[in-house]
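I'd like to ask some things about the structure below.
For this view, one protein chain was removed and the others were kept in their places.
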Amino acid sequence: MATITLAQGLNEALRYCMQRDDRVVVLGEDVGKAGGVFRITDKLQQEFGEQRVIDTPLAESGIMGAGIGLAIYGFKPVCEMQFDGFTYPAFEQITSHLAKYRSRTMGKLPLSVVVRIPYGGGIGAVEHHSESLEAYFTHTPGLKVVTPSTPSDAFALLVEAIEDPDPVIFLEPKRRYWIREDVELPVANGDRRKARIVREGTDVTILTYGPSVRTVEDAAEEAAKDGVACEVIDLRWLNPLDIDTIMTSVRKTGRAVVVSEAPVTGSFSGELAARIAEDDFLSLNAPVIRVGGYDIPYPPAKVEDLYLPDLDRVLDAVDAVLNY
Amino acid sequence: MRGYVDPDDVSTETVQILKPDGTLVPDHGFDIDLKEEDLREIYRVMILTRRVDQESTNLQRQGELGVYTPALGQEGAQIGAAYALEPQDWVFPSYRELGFAMLRGVQPSHILHLFRGTWHGGLFDYREHRIAPYAVPIATQTLHAVGFATGAKIDGANTVVITCFGDGATSEGDFHEACNFAGVWKSPVVFFCQNNQYAISVPLSKQTAAPTIAVKALGYGFPGVRVDGNDVLASYVVTREAVRRARRGGGATLIEAVTYRRGPHSTADDPTRYRSNEELKQWEALDPIARFEKYLEAEGVLTPEFKEQADAEGKEAAAKLRREIVGAGPLDPNLLFEHVYAERSPILEAQFEDFKRDQEDR
Partner (left out) sequence: MSARDFKLPDLGEGLTEAEIVQWLVKEGDTIELNQPIVEVETEKALVEIPSPFAGTVEKIFGDVGERVAVGSTIITVETSDDAPKTGRKEVLVGYGPEEGASKRRKNRKIGRREDEAPDQPEQPARALATPPVRKLARDLGVDIDSVNGSGKEGRVTREDVLAAADSGPKDQPAPEEAAEVISLPAQPQIRAVPDQEEERIPVRAIRRSIAEKMVKSAFTIPHVAEWLQVDATELMRLRADLQASPEAKELKISPLPVIVKALLAALRKHPLVNSSWDDETNEIVVRHAYHIGIATDTERGLLVPVVKNADHLNIFELSREISRLALSARDGKIGPSDLTGSTVTITNVGSFGMESGTPIINYPEAAILAPGVIAKRPWVVDGQIAVRDVMTLALSFDHRVLDGAEAGRFLRYLGDLIEKPARLFGVL
């Protein structure tokens, strides 16, 4: 039993996978000698060597394209994009090739690639370091998308992603890199394809993921003081989505709120709201309400707390569905 | 001035062994290690490629293909280079490399099915032929090639990768990134640029200010070489050297094969809008097959029987292509839902059910 941070959970998962499968290689900027700007790949190069933990030139499209080439050859590359906002140059390789190669080649050349991206805000950073990208990737057929919210999930989900035969976009909530949890390593491989019920409740279902899970947990705790029992669900895999757990909960409570940091228009939350209503309109007592960022570029650090959905904005949404 | 590197100082020499008149350049100094059967094989594939290429254009004009990207005039560059590869070496093409595909025995219709709209990757077996699927987004394949080559290197495999692209591709960021990675990693890769003078309508002079494309290699720390792309022998020799270099751990080479795209960029393009008939005629006189034929006939390597046989083979291949393409139906639409993932997610599965139900009503 050890107390580890989410960052350490990721580090341990990489180590665990690289020990068991010599096809797993890590590439990215500063991942080798420096161990990654967030230390996620700390000490891996020492253990596995420069051929398996590669410090690449500064070129995101290059990292992604070379990763694809390695995967065509037969390796399992774990490519790192240093920050969410720097993923954009790699977009062409991700959408034109990573997502489509299996389909284009009728399964003859599948790509078992993981793209690790620290995402989300709340760290007082300068521009381009606080983006939410999940909508782009969940919207691209051929990609899978997953995001952990706890250290144990960080370990288990990264292992799951690396072992997946398909390309996986692994979104790491950088704001939560340093949260701690007591964990037995290696984390047992439970069924992480299912969403995690963080807290059971009967009055309203709150769906969330990644960095927002903590916020929602706090909001649920507050609501409980007023006698409102929120059921909190951490989605984990956004694609493939565990729609069963979501709908079981919504049928129970009759009310749903979706919380994420992403700008609300065109967000993945919108997709969830539509899907829930389509799936079982009659179970709903109120429309599905989305809590998200405003439709503005992510703001400067000094005022980012006004942008990020906080406890009160979540509770406002809970009130709204309860009093509809 | 001191300390400056000047573009006017670089060599712009173009390697040539076989002149347009079909005679060898005297004292060319290269070791042409091709036996007579090699030369005949190269000739056979050049004829085959030209016939299949021509038939493909015809098929498009007859409504059998949505579009086609002719390789007319580039047979020398492609087949010469392809001949320098070992069977285990891989090719990462763009979308015009019919010559490479023919040399490696790919069934022509399998490539054309891409243009027919049957399946995006065409229908050939990439692993069997060691040719990656055609890449449409420009220069993106160069990075895949570098990754693949690096993988082979990590594995200690004896595999070299050649990646093909045009003069236009050298402007793309991915080309630069690929060369840079290859330089730093010393990847066993050959960057084979067919400088066919145009990127659709944009001439080379608008594509780069560099004196040659080959010289760009210097920026990445490996050598470049400029070769007469219509000289199949030179193309072969130069590529052979680059492949050997890569195989012994010497890293990458950038080859600029100077040639000419005698056809349009694609069947949707009209070259008369941006180039003259005179220019076309000038390059027709430099035809790679004509000069090679003259040379082989003079050397007694190409007999009338073999020539007739190669011709007949080409015609038969074209006819077979026509039989396989004309009236060919689409694949089972249900395949659209296969191979998106290793396994369909529940949501995708539900959509697939909807799709199948929808098909029943059609």
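The chains carry the letters A and B, assigned in the order they are written, with residues numbered from 1 in each.
Operating definition for what follows: contacts are C-beta pairs under 8 Å (C-beta built on N, C-alpha and C of every residue); 3 or more make two chains touch, one makes a residue touch a chain.
Please read all numbers here as calculations on a predicted model, not as lab measurements.
Peer 1: Sort by label and list the shown chains the missing chain touches.
Peer 2: Hidden chain contacts in the full assembly come out as A, B.
Peer 1: Check each of B:R96, B:R116 or B:R226 against the chain that is not shown and name the one that touches it.
Peer 2: B:R116
Peer 1: Among B:D8, B:E278, B:E305 or B:D361, single out the residue that touches the unshown chain.
Peer 2: In the complete complex, the chain left out is touched by residue B:D361.
Peer 1: Please output the residues of chain B touching the missing chain, sorted low to high.
Peer 2: Spelled out for chain B, the touching residues are 55, 58, 60-67, 116-117, 264, 267-270, 272-273, 322, 326-327, 329-330, 361-362.
Peer 1: Determine and list the chain A residues touching the chain excluded from the picture.
Peer 2: 251, 281-286, 324
We adopt the following convention: only the chains that are shown with their structure count from here on.
Peer 1: Could you please specify the touching residues of chain B with respect to chain A in the complex?
Peer 2: Touching chain A: residues 92, 119-121, 125-127, 132-133, 135, 137, 140, 142-152, 154-155, 173-174, 177-178, 180-181, 184-185, 335, 338-342, 345-348 of chain B.
Peer 1: Can you check the complex and tell me which residues of chain A touch chain B?
Peer 2: Listed in rising order, the residues are 25, 51-52, 54, 56-57, 59, 61-62, 64-75, 77, 89, 92-93, 96-97, 100-110, 141-142, 144, 164-166, 239-241, 243-244, 275.
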